[in-house]
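Apart from one protein chain that is not included, each protein chain of the complex appears where it belongs.
To keep things simple, chains are lettered A and B as they appear, and every chain counts its residues starting from 1.
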Amino acid sequence: MSHLTDLPPWAALLVCGLMLIGAATTLIGSLGLLRLPDFYARLHAPTIATSGGTILLCLASILCFAVLQSRWVFHEVLIIFFVTVTTPVTLMLLGQATLYRDRFEERQGVPRKPKPAPGEE
Amino acid sequence: MMELAVVWSVLIAQTMLALAMAFALYRMARGPRAQDRILGLDTLYINAMLMLITFGIRTANTVYFETALIIAVIGFASSIALAKFLMRGEVIE
Partner (left out) sequence: MRTWFPYPLLSIALLLMWLLLSQSVTPGSIVLGLVVSTVLAWVTLNLQPARSRLHRWSRIAGFILRVVGDVIRSNVAVTLIILNAGRRPVHAGFMTVSLDLDDENALALLACVLTATPGTAWLEYDRRQKILLFHVLDIENEDLWRKTITRYAADLKEIFE
């Protein structure tokens, strides 16, 4: 029927497992976005989707096409690289922006800006 | 036989990813504040990218993987721009 018929059973099982676990991890990460109470707690949820979900799904794809040797798996490697490098940067910047806004609006429960130590400007 | 197993697990994975996209979309629509919406958007595009990868596994078409790569790069730039906007009120200083 398709390229998947040529997949040997052990590879097919591994691909299935990696894909299902990866999708489930992503689902749990997004569920955390829904269930966690405040913004700073929600900031932790997408990292599960990226560090767990993306890597596992891309590994499934790499395994599948490396066994089949039907196409070059460079895209997946690059996706893993980009996502693991860029997501922390986004979340860090978003966290800093939120902290800045919360301090600007003087909301409760947000740590103050540290005072400069005595003797310094 | 094994092929059917892969096809079915691709379907199940796509259902889970669609549900994850729905959760992210809910957070984006509901808020309550701007940073929550940006976080929702960020998760939404990562989930969409993963969905494209599952389509790619199913069809072995390179176009899906190229699209996923482009979404990963452009989504990063957009999230950074939005976060900058939140901090200063302008994107380019």
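Quick notes on this structure:
We take it that contacts are C-beta pairs under 8 Å (C-beta built on N, C-alpha and C of every residue); 3 or more make two chains touch, one makes a residue touch a chain.
No experiment lies behind these values; they were computed from the predicted model shown.
Contact with the undisplayed chain is limited, among A:C16, A:A45 or A:C58, to A:A45.
Along chain A, the points of touch with the absent chain fall at residues 25, 28-29, 31-32, 35-38, 40-41, 43-45, 47-48, 50-52, 72, 74-75, 78, 84-85, 87-89, 91-92, 95-96, 99, 111, 114, 116-117, 120.
Just so it is clear, only the chains that are shown with their structure count from here on.
Spacing of chain A relative to chain B, judged by their CA centroids, is 10 angstrom.
Those residues of chain A that touch chain B in the complex are listed here as 1-5, 7-9, 12-13, 15-16, 19-20, 22-24, 26-27, 29-31, 33-34, 39, 42-43, 45-46, 49-50, 53-54, 57-58, 60-61, 64-65, 68, 70-71, 75-76, 78-79, 82-83, 86-87, 89-91, 93-94, 96-98, 100-101. Taken in their complex, chain B has these residues touching chain A: 2-3, 5-7, 9-10, 12-14, 16-17, 19-21, 23-24, 26-27, 33, 35-36, 38-40, 42-43, 46-47, 49-50, 53-54, 56-60, 62, 65-66, 68-69, 72-73, 76, 79-80, 83-84, 86-87.
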